[in-house]
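Every protein chain except one is present and positioned as in the full complex.
Up next, chain A:
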Amino acid sequence: MRQQAAVAAKVFIQRDYTNGTVCQFQTKFPSELETRLDKQQFEETVRTLNNLYAEAEKLGSQSYIEGCLACLTAYTVFLCMETHYEKVLKKITKYIQEQNDKIYAPRGLLLTDPIERGLRVIEVTIFEDRSLTR
């Protein structure tokens, strides 16, 4: 089905560094997607992702407690426990899968989890539009 569709193009959503080195992606709607997707929809997806990454990198009491506890155990606690960041990354993977299933796949698009690209870009694969339904 979709797996056999040829890849027409790929778009790479770059990182947004205006707030420093925190992981954020640009919400600028790429022109290549204009024919396939609503601007609102796209911005919604990227904004949610940005919020999730911000949650992962948040400096708060939870991250401090986790850090201090880990230090006291010489970081052996991570042999049995996941870090907060890893937990949020799992959430993000689930969200992207959901989005792909609900919104992007029906439109011949595929979002690649940024973690597979070193958190540098959100890769959007545009498949050849075989179906003529609009």
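The working rule: contacts are C-beta pairs under 8 Å (C-beta built on N, C-alpha and C of every residue); 3 or more make two chains touch, one makes a residue touch a chain; residues count from 1.
Definition applied: contacts and distances are computed from a predicted model.
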>> Name the omitted chain as UniProt records it, choosing among "Nuclear pore complex protein Nup85", "Peroxisome biogenesis protein 5", "Palmitoyltransferase" or "Phenylalanine--tRNA ligase beta subunit".
In response: "Palmitoyltransferase"
> Where the complex has a chain not shown, which of A:Asn19, A:Thr35 or A:Thr93 is the residue touching it?
Replying inline: A:Asn19
> What residue numbers in chain A mark contact with the hidden partner chain?
Replying inline: 10-12, 15, 17-21, 71, 74-76, 117-118, 120-121, 123
